[in-house]
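With one protein chain removed, the remaining protein chains of the complex are shown where they sit.
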């Protein structure tokens, strides 16, 4: 049974049909409009409107002072954003693909995430880093990483990952309103996959809260971002086999919503976690730990994980083999249920 | 009951009393002697012999061509090492402290670990990266990170972490003889903590194999590196309370020795994992997953973790509060046993 | 700085020799070799674009307009030199000896496209910008330590100069006196970002000053000046005089990649005055009576056949092998990974 989620009062709220990338664009427009201190920085985000068009039209509307084409320099983008953020601005830094964030890893790891702690709260870094992530669109190599756990291991920064246009807009606005740095991973495979009615005005989706997108009784499926359509398909197929799935879209990867996971697993006694990142070191491990910590006595079967393999994301000729599929998820669901 | 481990035939083998840092030095001397293609690169490793004296005397003995003081540039060190490794040399790159490896993260993440896969095995990167890690010696800030899981999530690179002089030498030699890149994390807190008889000649400790350092029946303790003395102390204390601990020194963090973990947990039914890295995203999660995957039906209590907190490693005035202590481990042992 | 680093040129847009000191060396054989390769890589390039449009190739990075830079520099290399190209330097790769079919395969998402040809040291194209520069320094350093006379060439664009790895690579090479030619193709754009937003320096060549390294600015559409300046820099490198930075000023005629639309960011008439490097060489050849129509017809046919064969081979290439997903991560597969492979292959078998 599909569940409808109403998180805000939509009465009297005009909506517009948007894709995820459209919703991201809309959120940034809104933020630039409502807060003079918001700035957008990145490679090709100005005139070109971003390689995925996420910043389309923004430079034209808000000027080259606020929507800035930077040099090709990720450490520079994040490093100067820190300076801006400490000195009164609210930068939204776009990293063109998550696979190209690593040159800025030092800046994020040592400064973005630690400055508040190092100064006992005197300097803070209210910034957002946006990065498209993931495989499945036949990108050239190195463009398709999904390395969220490199950032969730970094205390001081939050990580969100929407799977719908509604959440994309609401999370991005929440991220910018958050007094602390937030990394928003955008599933590039889902960027234009579907449209959804999205409120015209400003609204937020709470950071740290997952969402139940399907109510079920036999097994809990946990996923986020581009994996949501995969687990939903698997759930439909398992329904036909008489297995009822409870699906959770995690939405925030740090801090994880333990309550929603515990509640669901305590009901179903079984869980299948699906992510496209590698198995080892992937977020699935953290989720298993959460279940271990909160729901040990409820578990009726080992927790299953369906993930990208422990291999570098391959060239695109093999990317479909790397990525979790509904068929693999279905097998794991059956394994959990028939344990 | 303490167990003595004899991994090689020590008969007819002369030994020498070495600290961990001495063993590391000895291993490098041996490697430089036996293989012309071995080179050492890093900051202050030449004349100065390394800030921890790990490379003491090596430049003098092997010359400035083979033991090279590089510019202050971690991406440069790792990047040029890749070029050397692809072109016939075997570099051992020292990163002065693990907390300063992040400027090289891109080079490690995209090139060191992926080159073999990208070229279907035609170019390989037989190199070793050494880095002292960890808190507890009152270092200035940022010097005390323990972020092993940022590297175990990176397919294509192995990670080892010795806790004894014997293992330090054997693992470093094994790492250099491995045809693939290996990151060796050296517990700086244990660098000179104790001396041990170490064979004079060349020997290896197999990468991928943990070691049982104490045989017990009630609970499995899993740790590595600088946490070994902590868990050993906790085990002694728990012994007094009638709790018998099986202790595993993981030694290799990627790929993890699942067999030794499974075997132990299937015997004890309980586990306490101890690491100084942050809880979230820490290797403890991977170990919990391994137990989930291999030993679900044997578990008699939720798995406990005693780790660094989800906060940046603090300034040293608070580092002892950040680090796991025997007392914290003991509490978790009791929690597991009395569940 | 533009006066301190003037653009060197041997032939001008009309094909006239403007640097008389080279007269002797501009013989017909060299001109023909350059022309042949430029023609060949252009055919490769145009075919790739059309294949991509038909859905027969993945996203592709065209190099039209940069042929003189790529061919001139690649022909300057010695057999055993090392090449570190980017995603746009397949022209240089093909000229140096990479097979066409594998180059097409690369753009079709196949790791086979990164396998170096036998006997040639060609690194896989650098996708993360500027990251290959330290590799080139390291590989060249290795040659130096082995006592050979081999050098390395590292290709990179104007945008790449903004990355830390550019700086660290050049600094290392200069300190080590490693035999590297840092060959910059300044096509004036990094995707949509024009060079004025990329850097405040008037030239890229002047960045060499930071490393106490010679910096040379050349007309990258003049294949002769590319060829001779690259030769000279490589010769210096081989002779222990360390690295050189060459800035070849050129122009990307088309889009950044087939996924890009330059009309969004480039003024329509920008670059219109730039004479195509092939036309320029043709003019020179005609003026110097080494233009042989029969030969042109012959090489055109040859190239056409080569490209067609390569496309056929690419399209009839065995499907990517799932096992390759697992088999090249480590020399010896860890058990964990072996289990993942086994279980996935079993899954596939179950259908």
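First chain written, first letter: the chains are A, B and C, and each begins at residue 1.
Heads up, the rule we're going with is that a residue touches a chain if its C-beta (ideal position, glycine included) is under 8 Å from a C-beta of that chain, and two chains touch if they have at least 3 such contacts.
No experiment lies behind these values; they were computed from the predicted model shown.
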| item | value |
| --- | --- |
| Which displayed chains the unshown chain touches | A, B, C |
| Contact residue for the chain not shown (choose from B:139, B:163 or B:285) | B:139 |
| Of A:43, A:106, A:218 or A:321, the one touching the omitted chain in the full complex | A:106 |
| Candidates B:25, B:73, B:204 or B:252 - the one touching the absent chain | B:73 |
| Interface with the undisplayed chain - residues on chain A | 65, 70-71, 73, 75-76, 78-89, 103, 106-107, 110-111, 115-124, 155-156, 158, 178-180, 208, 255-256, 258 |
| Chain C residues touching the omitted chain (full complex) | 1, 162-168, 171, 174-175, 177, 197-202, 206-207, 209-213, 242 |
| Contacts of chain B with the absent chain, listed as residue ranges | 43-44, 46-49, 51, 69-76, 99-100, 102-103, 138-143, 279-280, 309-312, 314-319, 321-322, 327-328, 331 |
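Just so it is clear, only the chains that are shown with their structure count from here on.
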| item | value |
| --- | --- |
| Chain located farthest away, centre of chain C as origin (C-alpha) | B |
| Per-chain Cα centre nearest the global Cα centre, belonging to chain | A |
| Centre-of-Cα separation between chain C and chain B, whole angstrom | 41 |
| Distance from the mean Cα position of chain C to that of chain A, given in whole angstrom | 36 |
| Residues within chain A bordering two or more other chains | 99, 102-103, 141-142, 280, 309-312, 314 |
| Chain C residues counted as touching two or more neighbouring chains | 111, 128, 164-165, 324, 329, 334, 336-337 |
